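Left out: one protein chain. Kept in place: all the others.
For subunit A:
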Amino acid sequence: MIHARGLARTFAGRGKGAEKVEVKAVAGVDIDVDEGEIVGFLGPNGAGKTTTLRMLTTLLTPTAGTATVAGYDVVTESQKVRRSIGYVSQSGSTSPEARAGEEIVDHGMLYGISKAQATARGRELFEQLDLDGLWTREPKAMSGGQRRRLDIAMGLVHDPTLVFLDEPTTGLDPQARANLWTHISDLRSRRGATIFLTTHYLDEADALCDRILVIDHGTIVASDTPDALKRQVSGDLVELVLADASRSGEAATVLSRVADDDLTVSGATVSARVRGAGHEVAGLIRSLDAAGIALESLEVRRPTLDDVFLTLTGRSLREDA
């Protein structure tokens, strides 16, 4: 459904004063998304997610590279691309003074569907996205989360089979977020839609996506399933909190026998990466017991995508929006 090769975009920016600097927002990315896939595009602020999406949705001309979306070239067949996709932008899509329902219907009609069809689908989306009763409300009188859901409804009103969502869940409360995840999964299972979404949320990409592309500084640094990406990190994090901090040296020695990486001691806390921690923990506790080291607590954490990002780029992925 989506194939991009060396897709790049530079912006002519301004440095201090009049000096011209080029901002390399996207520095040549290859993307392949198959029909029916849900692919997550994960990266920190300014990584180039929106810019990539705007190129794929024909809103921005690439400065280099090529891309086909739904079988059409984004530059030479932009009209056909637009006909085949739905797009929810990161910022809004409605006039503050308009009425929500009218915006939805007009938007659908610009895609060529009839007024009746757009109204029916719009109302259905309002119901599914918990916007009941807001049909005649002005967006300026809606809450941020309601407006966000209105944006999502706008992008889906014409039933696209390929949907681009730019940070769809930003500003949604946990319940609305979970509801939207269900909705997005349904789009695929009920309508066979292909979905390409950007997010900062690691749990979101993990929960929703078949595949994750990690982008940083305009370059894709990883592309794999969430599980495979997590496996790249050497093991689960085992964290021991000792009852007696003075025994931490001994505890570290015990832990180091099963540890693979990252053995750290900090006060009463000793931690390390342990591959297959589930297996090792029982033996570990026995060894500690035998040595007479009492534990306050023990925690085993599966690697998060944040850990993956750290491994891949040496930087932590900021989780805030």
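By definition in this document, a contact is a pair of C-beta atoms (placed from the backbone, for glycine too) under 8 Å apart; a residue touches a chain by one contact, two chains touch by 3 or more; residues count from 1.
Criterion: contacts and distances are computed from a predicted model.
Undergrad: Among "Carbon-monoxide dehydrogenase medium subunit", "Ligase-associated DNA damage response exonuclease", "Transport permease protein" or "Cytochrome aa3 subunit 2", go ahead and choose the protein name stored in UniProt for the chain not displayed.
TA: The chain we cannot see is, by its UniProt record, "Transport permease protein".
Undergrad: From the list A:D106, A:D130, A:D203 or A:E239, which touches the chain that is not on show?
TA: A:D106
Undergrad: Please identify which residue in A:A67, A:L131, A:M154 or A:L305 touches the non-displayed chain.
TA: From the options A:A67, A:L131, A:M154 or A:L305, the contact with the absent chain belongs to A:M154.
Undergrad: Looking at A:S93, A:S287 or A:T313, which makes contact with the chain not pictured?
TA: Of these options, the touching residue for the absent chain is A:S93.
Undergrad: Just the residue numbers, please: which parts of subunit A touch the chain that's not shown?
TA: On the side of subunit A, residues 11, 57-61, 79, 82-83, 85, 87, 89, 91-98, 102, 106-107, 109-112, 151, 154 touch the unshown chain.
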